[in-house]
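Missing here is one protein chain; the remaining ones are kept as they sit in the complex.
Chain IDs A and B follow the sequence of writing; residue 1 opens each chain.
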Amino acid sequence: MTETFYDVMRRQGITRRSFLKFCSLTAAALGLGPSFAPQIAHAMETKPRIPVLWLHGLECTCCSESFIRSAHPLAKDVILSMISLDYDDTIMAAAGHQAEAIVEETIQKYDGNFILACEGNPPLNQEGMSCIIAGKPYLEQLKKAAEHCKAIISWGSCASWGCVQAARPNPTQATPIHKVPGLAPKPIIKVPGCPPIAEVMTAVITYILTFERFPELDRQGRPKMFYSQRIHDKCYRRPHFDAGQFVESFDDEGARKGYCLYKVGCKGPTTYNACSTVRWNGGLSFPIQSGHPCFGCSEDGFWDKGSFYDRLTDIHGFGVEADADKIGGTAAAVVGAAAAAHAAVSAVKRARQKGGES
Amino acid sequence: MSTNATAAHKEEAVYVYQAPVRLWHWVNAIAIVALCVTGYFIGSPLPSVHGEASDSFLFGWIRYIHFSAAYILIVGFLLRVYWAFVGNHHARQIFIPRVWTAAFWKELGHEIMWYAMIAKQPMKYVGHNPLATLVMHIMFVWGIVFMIFTGLALYGEGAGMGSWQYNLFSSWLIPLFGQSQDVHSWHHLGMWVIICFAIIHIYAAVREDIMSRQSIISSMFSGWRTFRDDKPADD
Partner (left out) sequence: MTTMQTPNGFNLDTSGQRVVVDPVTRIEGHMRCEVNVDENNMIRNAVSTGTMWRGLEVILKGRDPRDAWAFTQRICGVCTGTHALTSVRAVEDALGIDIPENANSIRNIMQLSLQVHDHLVHFYHLHALDWVNPVNALKADPKATSELQQAVSPHHPMSSPGYFRDVQNRLKKFVESGQLGPFKNGYWTNPAYLLPPEADLMAVTHYLEALDFQKEIMTTRTIFGGKDTHPNWLVGGVPCAINIDGDLAAGAPINMDRLNYVSGVIDRAMAFVKNVYIPDIIAIGKFYKGWLYGGGLSGKSVLAYGDIPDRANDYSASNLMMPRGAVINGNLKEVHEVDLRDPEQIQEFVPHSWYSYPDEKKGLHPWDGITEPNYVLGPNAKGTSTNIAEIDEAAKYSWIKAPRWRGNAMEVGPLARYVVGYASGHEHITEQINRTLRALDVPVDALFSTLGRTAARALECEWAAEMQRYFMDKLIANIKAGDSSTANTEKFDPKTWPTEVKGVGFTEAPRGALAHWVRIKDTKIDNYQCVVPTTWNGSPRDNEGNIGAFEASLMNTYMERPEEPVEILRTLHSFDPCLACSTH
């Protein structure tokens, strides 16, 4: 008999009372009112643990590392009590054939009913063999699992956008999950960030289990509950931005007073993520709070916009790579000079004509 | 259509730029100057001010002026589009350049020769010459549309999901450009495109005023086009 989340918790010696408390905490973590707690409780009392295959492509495994840092819920509780993490080569006991057999078994037993969690992405160059699993391109493992899963979670900027290995010139042709050619058309939830915030990752899972549906996604497939606002919109340094109080260089007076980091390149105004609201590591801090500008790690292609310390970022195209002021300022100077030259020639010509007429 | 010239002019004069066009032109010009100055400082802020954050709102004001000028520009542009329908035929000129006529291209060629100082004489126009029409159509009409669209997409980000600016503009424009930072960069580059053509525009206006066969600058104030010779107009 498959057992429910509630059974598991009860077995662990957790009282009904603390179980309900857990449910209201979960409701709060998801930004829902206390009235949702009974709903969460009901869900957990009636559902078996959902199988998850967590596949790893080209990546740095930082998304996994972030995940285990979740403070609420604890990673331990997610793994032992909420999901059944049947395949995750970073922590699973089995290796080689015994590990690969699990993918097959899961497909047979839970066809169409397991979650495919993707960390990293597959390369298409080098015959796909710059990422090999069991002697074959990772691409094959990914496509097969996608074919049979219920839905895909794209963890992190690698799976969502391509991230660092897809930065120019992308030598392996690393490809984000939703752009993988021939991938079965399954719902994809993108949870971008390099890495994503741990509590955002666990909240996305908890939400799906609790409400038996996907969180509402924006046009680009990100859960609205965490990605609908920019860092800048809730940044605690925002009053300094409006006042015109900026850090001009690191460790200057402004830096010590917590001024806005806009002029040292902060991409908070163009970055959709929950860092300034949820913050990191149990709400302890986030990049800006530590004095470093946000460099937009949850945005598509953030690696290729020029230096992280520049406010104006690079535009690619026309064979140049420079910021708008450099391109535009040069063009304006050329136009100005051309107009001046044209004016001079016109004046000379006119003077000559006048001379000729008189 | 042609009536007596003002006392200052001996030549025949034509009423070309109706009041709404003239009003729009100068409101538009002032808004754009304000947008360029404030936009530049949004991209590269002034040196920091010190003291309590609550005592100062410098950057806030710069952005506020930018957004105010932006809405003036937008409303003005919408009214100008309306006027293109109901105004005189000159009011439509920069919106619909007559690119399907052979004459347009022939005259365009001549106008280029004139600017290249090869043609001895410019042609005579009651409205804009074809070169001016084309350049204004592309650079000003589409340039302003580009700035309005990208500007509203950026504005929608601050206004938030659910705002009309976000729904109508940010939601599709940001993914289209890649990400928000790209929209910033292209909006910023758009400013330089407009600056470049404003330089050319103003230079051409002054030059034509001096060298062509018709009044230019004063027409944008009075609405009347006056001529320096009696030959028939080419448009």
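One rule holds for everything that comes next: a contact is a pair of C-beta atoms (placed from the backbone, for glycine too) under 8 Å apart; a residue touches a chain by one contact, two chains touch by 3 or more.
What you are looking at is a predicted structure, and each value in this text was computed from that prediction instead of being measured.
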Left-out chain, listing which of the shown chains it touches: A
Touching the absent chain when the full complex is considered, from A:98, A:113, A:330 or A:353: A:98
Selected residue (touches chain absent from view) among A:176, A:195 or A:244: A:195
Identified contact with the non-displayed chain, of A:192, A:244 or A:287: A:287
Sole contact to the chain not displayed, among A:130, A:160, A:175 or A:271: A:130
Sole contact to the chain not displayed, among A:49, A:190 or A:263: A:49
On subunit A, residues whose C-beta touches the chain left out of the figure: 2-3, 7-8, 11-13, 48-49, 51, 56, 58-66, 68-71, 74-76, 79-80, 83-86, 88-102, 123, 125-138, 163-165, 167-172, 174, 194-195, 197-198, 236-237, 249-252, 255-258, 275, 280-282, 284-292, 295, 297, 303, 306-309
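Assume only the chains that are shown with their structure count from here on.
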Distance from subunit B to subunit A - Cα centre to Cα centre, in angstrom: 40
Complex contact set, residues of subunit A against subunit B: 218-220, 224, 228-230, 233, 239-248, 253-254, 259, 262-263, 267, 269-272, 296, 299-302, 305, 311-315, 323-325, 327-329, 331-332, 335-336, 339, 342-343, 345-346, 349-350
Residue numbers on subunit B that touch subunit A, as the complex places them: 43-50, 53-60, 62, 115, 117, 157-158, 160-161, 171-172, 175, 178-182, 184-186, 188-189, 191-193, 195-196, 199-200, 203, 207, 210-211
